[in-house]
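Left out: one protein chain. Kept in place: all the others.
Presenting chain A:
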Amino acid sequence: CRSLAARLGPVCLDAASFSHRRLSFGPQFVYTPESADKSLGETSRMNLFQAVTSALDNTLANDPSAVVFGEDVAFGGVFRCTVGLKDKYGKDRVFNTPLSEQGIVGFAIGHAVAGATTVAEIQFGDYIFPAFDQIANEASKYRYRSGNHFNCGSLTVRAPIGAVGHGALYHSQSPEGFFAHLPGIKVVIPRGPIQAKGLLLACINDPDPCFYFEPKILYRSAVEDVPVNGYVLPIGKAEVLIEGSDVTLIGYGTQVHVLREVARLAQSELGVSCELIDMRTILPFDEETVYASVCKTGRCLIAHEAPLTGGFGAELAASVQEHCFLNLEAPVRRVTGHDTPFPHIFENFYLPNQRRCLAAIKDLIGY
């Protein structure tokens, strides 16, 4: 396995070294803080979970119908996203539910249909599947099937997702692909604290049911100066973070930061200029920004942690080739998790790390 290590570089390690060295697990990136628009006013240093708390705080303060519930949210939540809210707003507005995901989401849909602003938390995205029937068959179809008589638009469901370095099979999954397949809901994934607060407030205010997935590895590691007042960022709008001319890199959540590093390496090692897009909204996704970019660069690399087959990258790739065919210099490439369950061992090899992405860029350029 030595040749593997040599080609993949410092990120990967050979088998023998496992027992002798402290290993670096999980997505490898350095978080680059951003700054908020000055017009949004006073800011405070917050990490991602504090940004979420701030958004919920704003919501509970301004909307008397708003409630927040989920497993263990009352004491502050296992990721501390709801710290202090129960004390501030009372236990009839911030409360714990029993351990029943299907019950939580069904109950939340009902509450939203009755008109209240409902923010439900699912403790880990890996646990959302018992609720999938409620989401697929109730939440997403309510407005359509009732001919606009009813809707559960005031529903927002939050859940942490993504690799964290030691989550193994049931604490690392990225389920956004399943949800992208449900017309009627919106799916949003932020990349940092400023984005998180604005997008969460946008979801809560959005007239359609929104599923907001927070990359759990960023809860503590992403720190920025976040505006203390409420503000919204647009749903359904991707963002071009780095402008470039040779390859379009598309990602969301944690992967955006890995791709930042890839862009830097591509420039320094390969002399390739990359344009980096953060999708932000998975459904409905921003077609215009993506097609404009790929038509400009001619090459597209999509990266996500979720497995390859049927992952959201598949939808992007199909759409890009359809709309940008004549501008493409190379087939659209996807660098993703393997088509296996999220592993307990060898997470480094599984994830779409910098080296795998860089190798794909080489292929795109050399096509």
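By definition in this document, a contact is a pair of C-beta atoms (placed from the backbone, for glycine too) under 8 Å apart; a residue touches a chain by one contact, two chains touch by 3 or more; residues count from 1.
We take it that contacts and distances are computed from a predicted model.
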{"item": "Chain excluded from display, named as in UniProt, from \"Pyruvate dehydrogenase E1 component subunit alpha\", \"Phosphatidylinositol glycan anchor biosynthesis, class C\", \"Metaxin\" or \"Probable cytosolic iron-sulfur protein assembly protein CIAO1 homolog\"", "value": "\"Pyruvate dehydrogenase E1 component subunit alpha\""}
{"item": "Residue among A:Q28, A:N96 or A:Q321 touching the omitted chain", "value": "A:N96"}
{"item": "Residue of A:F69, A:Y127 or A:F211 in touch with the missing chain, whole complex considered", "value": "A:Y127"}
{"item": "Candidate in contact with the missing chain, chosen from A:F25, A:F132 or A:F150", "value": "A:F25"}
{"item": "Those residues of chain A which, in the complete complex, touch the missing chain", "value": "1, 3-4, 7-8, 15, 18-19, 22, 25, 71-72, 75, 96, 98-100, 102-103, 126-127, 129-130, 165-171, 307-309, 335-341, 343-346, 349-350, 356, 359-360"}
